[in-house]
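One structure, as structure tokens, below. Some questions next.
As you look at this complex, bear in mind that one protein chain is not there, while each of the others sits in place.
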Amino acid sequence: MSASGSSRAAATASDERLLRVGVAGYGYWGPNLARNAAQNIRIELVTIADLHPARLSAARRAYPAARLTADVHELLADPTIDAVFIATPPDTHCALVLEALGRGKHVLVEKPLATDVGDAERMVAAARAAGRILAVDHTYLFTSAVQKMKQYFDSGEMGDVYYYDSTRINLGIFQSNINVIWDLAPHDISMMLYLLDRPVETVSALGARHIDLEHENIAYMTLKLAGGALAHFHMNWLAPTKIRRTIIGASRKMLVYDDIEPVEKLKVYDCGAQLITDVEDLYGRLVEYRTGDVLAPRLDNTEALAVEVEHFVDVVGGRAEAISDGALGARVVRIIEAAQRSLGNGGVPERVPQ
Amino acid sequence: MSASGSSRAAATASDERLLRVGVAGYGYWGPNLARNAAQNIRIELVTIADLHPARLSAARRAYPAARLTADVHELLADPTIDAVFIATPPDTHCALVLEALGRGKHVLVEKPLATDVGDAERMVAAARAAGRILAVDHTYLFTSAVQKMKQYFDSGEMGDVYYYDSTRINLGIFQSNINVIWDLAPHDISMMLYLLDRPVETVSALGARHIDLEHENIAYMTLKLAGGALAHFHMNWLAPTKIRRTIIGASRKMLVYDDIEPVEKLKVYDCGAQLITDVEDLYGRLVEYRTGDVLAPRLDNTEALAVEVEHFVDVVGGRAEAISDGALGARVVRIIEAAQRSLGNGGVPERVPQ
Amino acid sequence: MSASGSSRAAATASDERLLRVGVAGYGYWGPNLARNAAQNIRIELVTIADLHPARLSAARRAYPAARLTADVHELLADPTIDAVFIATPPDTHCALVLEALGRGKHVLVEKPLATDVGDAERMVAAARAAGRILAVDHTYLFTSAVQKMKQYFDSGEMGDVYYYDSTRINLGIFQSNINVIWDLAPHDISMMLYLLDRPVETVSALGARHIDLEHENIAYMTLKLAGGALAHFHMNWLAPTKIRRTIIGASRKMLVYDDIEPVEKLKVYDCGAQLITDVEDLYGRLVEYRTGDVLAPRLDNTEALAVEVEHFVDVVGGRAEAISDGALGARVVRIIEAAQRSLGNGGVPERVPQ
Partner (left out) sequence: MSASGSSRAAATASDERLLRVGVAGYGYWGPNLARNAAQNIRIELVTIADLHPARLSAARRAYPAARLTADVHELLADPTIDAVFIATPPDTHCALVLEALGRGKHVLVEKPLATDVGDAERMVAAARAAGRILAVDHTYLFTSAVQKMKQYFDSGEMGDVYYYDSTRINLGIFQSNINVIWDLAPHDISMMLYLLDRPVETVSALGARHIDLEHENIAYMTLKLAGGALAHFHMNWLAPTKIRRTIIGASRKMLVYDDIEPVEKLKVYDCGAQLITDVEDLYGRLVEYRTGDVLAPRLDNTEALAVEVEHFVDVVGGRAEAISDGALGARVVRIIEAAQRSLGNGGVPERVPQ
């Protein structure tokens, strides 16, 4: 299942009604959701809700035609709104999503879906019961690089997967009410689940707190995947240099996805291993593993969030199946919750419930 | 204690006798030891020993004046030899080092010092009893970059250390009688111990085997250090791209040492954190951590092994204290042994005996 | 004279009247001028003019409060407008600027100021006669990197300047009514004149046309500067890779400004040369020129155009002297015109009139 089969052509048919969307939360990420809603020709941006007057003023300057409210319930109660994009703090997601679904609206909610698995499962069940779409905004899945990687996996060209190694480190202002895992891991776990598509057996995590003594600002998380592959995530808010790189090792191809690179973000390495037994050598067997040509496939520059919003309209319209649905969001939360338990017990691996 | 205070000037005084050196093992690393012995004007390269006729032929072409032997015991029995450079497989180190020390010779031995802690401790005790130098060839300690980093730590400019993060990954031929930790970790653990100079409390390690089913080709190792800092090591023989990078985070400076960079291998970041409490913000407190100027200090290009061999001559001559002695080598082995135990029990952290 | 001494604090004093600005031309660059006018708290964006209905619609969505017109003369005739930002095609600049100045308006005009020196000089004279500001939008001068370089030159730390070497190459859609020199050289010549501040004696230029047979898509331009330094510019629209790099060599410092680098855009090299005469050597004298530490100074991330617009308001208010005035714009045109002559005569150097 990929995001590339967009039905944009069909969608512009004159008989399609515009999807009426409300945006709840206009802080850090909400403006991006609002902008992509406004720019999508199949969407009408109807209402923006936020508690802060300053943010509502900013919304007014940007979208003079949109209705504005400090009361999110007013937005959710509006019967003319078809779908809500929710970008409020994570611990408010569950109540808002349940309310929106209860009022028959489709939902696109910011990652992480929830701050505990119980909430996540309640939302998934409610969406199913209501027959409404619950999508989680794991934006990276909609980048051209991840879509291209997905093609390599789906085509079988990768061979056996050996490992998935992710580094996401940076320096900057960070929130102090969650730790670095809850902040950064949803990006990388959602990508890993989407690409590798296999169960996670155990998680171990170690971290440290240096500035804020309640929340980890650096953490390492290691996952054992069904079938023997390893996945590892380095997350760090206090790094002097910005790295966003994923290395995926497999038997026939290896991928390096470097999101900091301005152009060649994805590199595909041809490779192959062989065992050499050298009887003359004290060291006995030798393994030779070598790469051949390296390909940097041409990537599209479309903003990932624009692709995602277009895909959401398709999903709501029954033209596509959701790539990043509530079930994926719940799996991400389940893994992070297990990581949090491992963090609490000093790094002992924890089983991830399926 | 640094390698920079070389007594090269004093050493060239006419009254200093040349140090007579034998090299045991002329496989992968031995030729580098022999070459640096031969090029050092205070050393006379006397004998080279290796079991393989082809290697002895290569040694003959390179050092026609040296004595050659297939019998290492003949080398160790030679009363005219002052010091032995040992580059044989790790599991042969203990017997050869004990024999060399027993015959009154100083020793520079390849890393890892031993394949178990008992052996390592026996060698350290034997060196002390014999009053001879036991140095371990942790070559990286003698690079200009590590020496410069050491100055930053010794001067107190770093502030509180937060973390030590190391990535050493590559693709290539690898030996199959040890795993990737025993092969690569001695480099990074010795650097970490030298620079941070504090006890290691626990080690956890997770790895996977993909080609050779007996030995891990990828491993992640996380150490908790006394005082709360975290050290993490990513080691991988099956990576499509070569990375050798260490990031050290501390409260006043951060360092990035990238050994692949042709010139600016070391970067020093000025930094500082502050807690911002924004009462207006839903998210509550914010932490801002920012860097200022970045400095790439000028580094010397002298080959690290040449500096190390020069330092060894100084240590033998009583002019310097060993930077990389048997005690450091034993600490490295102790940590790797604990990592191996953690690997065996699925990643549960193991205490490191002091 | 630098852009850093902004009087923003003073400027926000309640007694300052907002500068009423009109934007003429809403094609490629006009939207950036309009956005920065709208975001500047000392400016009121009054009117936007463009010939194309589609562009006016885009302007209406973005600035619903602004007046819109397809007739630029209506904008220029509006007595309530204090200043005009002109981003129409280069060959329309002269007429529009003269009309604006004639109606007593200050002008910020897109680069190049004009397509021939006569026009450029007419505009400079008209501005002087009218007692109005004529500023040319050489945006790069207002980047944090160029301002920092200017400090190095102004402080005397650079020593004697040896050369200025610029590469600006890329691949993409390009206009076909001018050649690559007229398109790209204004950026780099304005920077060079601002930083080095010395007369240009001769220009030679060679280029080639490969796609559009009327206009060069690649060109090399070499300038001899008073005092012996050389300046060289490589401009190319058909390069497979994007490079925007300036290297400035001088006797005490060297600078590398790489605008593609995401963070360390500017690097400052300490350096020094010495002549070594080795009588033993067949080759006679040797010159050793070496660099020491490399510093990447912390740069501000403020958008250059925002700094420039702020500076323009200061200049209009008499609080600063224009960094990029009509005289600088005319010098740029004079050099390009000479380059064009050299291009026409096969690369023979042409004198640049002062």
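By written order: A, B and C. Residues from 1 in each chain.
FYI, a residue touches a chain if its C-beta (ideal position, glycine included) is under 8 Å from a C-beta of that chain, and two chains touch if they have at least 3 such contacts.
No experiment lies behind these values; they were computed from the predicted model shown.
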Full-complex contact with the absent chain, from C:68, C:125, C:230 or C:299: C:230
Among C:165, C:261 or C:325, residue touching the chain not depicted: C:165
Touching residues on subunit A - with respect to the absent chain: 264, 291-298
Residue numbers in subunit B that touch the chain omitted from display: 64-65, 241-242, 260, 262-263
Subunit C residues that touch the omitted chain in the full complex: 27, 51-52, 89, 160, 162-163, 165, 167, 169, 171-177, 202, 204, 206-208, 210-212, 217-218, 220, 222, 224, 228-230, 232, 234, 236-241, 247, 249, 251, 254-256, 267, 269, 271, 273, 275-276, 280, 282-291, 294, 346-349
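The rule we apply is simple: only the chains that are shown with their structure count from here on.
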Most remote chain, CA-based centroid, reference being subunit C: B
Central chain (distance from its CA mean to the mean of all protein CA atoms): A
Rounded Å distance, subunit A centre to subunit B centre (Cα mean): 40
Approximate Å spacing (C-alpha centroids) for the pair subunit B, subunit C: 52
In subunit A, residues with contacts to at least two other chains: 241
